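The structure under discussion is supplied below as structure tokens; questions concerning it will follow.
With one protein chain removed, the remaining protein chains of the complex are shown where they sit.
Entry: subunit A
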Amino acid sequence: MAQDVLNALTLGSLYLLFALGMSLAWGTVGVLNFAHGSIFMFAAFGAHLAVQVVPLSMPSMIALGVGIGAVLSLAVQVLAFEPIQRRARDPHQAQLQIIVAGIGIAGIPLAIAQYVTRSVPFGYSAGTFQVTVHEFGAVRVTDVQVVILVAALGLAALIAWWLRAARPGLALRAIGVEPEVAAMMGVDRRRLALLTMAVAGGLAGLAGVLLTYHLGSIAPETGDAFLLKAFAAIILGGVGSIAGVAIGAMVLAGVETLVLVTTSGTWAPAIAFGVLFLMLLVRPRGLLGRQEVRRT
């Protein structure tokens, strides 16, 4: 039982790490980035290429993954999303075009990674870090699981605090609520949008590297599967609410784990997404949509 709870928390933390950046960009600067899964995978892939050349430690790999993710996300924002936002007639049109552009852009890093790896899984076995398993009675936990739990919950709390208490965070929330008024009040919308996209990409890179350590290896297509789960967690928790995303990720992982433990497992995705569907029927804004409105 305790092992199942730990497994569910780990899975939820992985969903959360992935979804945090996506939720942050969507809930503040209005960018629903469907290339997030590809950035996540390509950051992990970039770190894999580096570790084939130089045996790197886990902190170095994380730093590399975060850096690659941030740069890629910034590039997508500057080269694709900003021009769309400038040219679109209204925010509604811009958002739809950004979604389509994100889906299209996602194919580029995916194709590169598939070409290089031939879709064979890749990992970090050439690095200096080796996963260690610790036993506490009947519970087994790896050091990577501990890092994932701490990173996911710690970063969620930090971002939630930053958006509520720090000056740039408040400015970002102001952009999310009323961009024109925020601009008139002196908020530099472009700078904050770039910062947000860099943070979102960095979080994707962090999630990619930690997931690769946790699983031992990932495939170029791994980001696609996580994109769907992260999207579900965001909708379930409430768009733009960091606490909501955290709860959504944990609920989704909890339901999946429960189904796996109590049934033959085949129905796990159907039941998990059935819960999501029911939630949308009852609370269209998600679990925390009402209390925290749309913006954090």
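Throughout what follows, a contact is a pair of C-beta atoms (placed from the backbone, for glycine too) under 8 Å apart; a residue touches a chain by one contact, two chains touch by 3 or more; residues count from 1.
Just so we're on the same page, contacts and distances are computed from a predicted model.
**Q** Which name from "Helix-turn-helix domain-containing protein", "ABC transporter substrate-binding protein", "CidB/LrgB family autolysis modulator" or "NADH-quinone oxidoreductase subunit N" does UniProt give the chain that's left off?
**A** "ABC transporter substrate-binding protein"
**Q** Among A:Ile103, A:Val150, A:Ala166 or A:Leu278, which residue is in touch with the absent chain?
**A** Final answer for the missing-chain contact: A:Ile103.
**Q** Name every residue on subunit A in touch with the hidden partner chain.
**A** 3-4, 7-8, 10-11, 14, 32, 34, 92, 95-96, 99-100, 103, 111, 114-115, 118-123, 125, 131, 133, 140, 142, 177, 211, 214-222, 224-226, 228, 231, 235, 239, 257, 260-261, 264-266, 268-269, 284-285, 293-295
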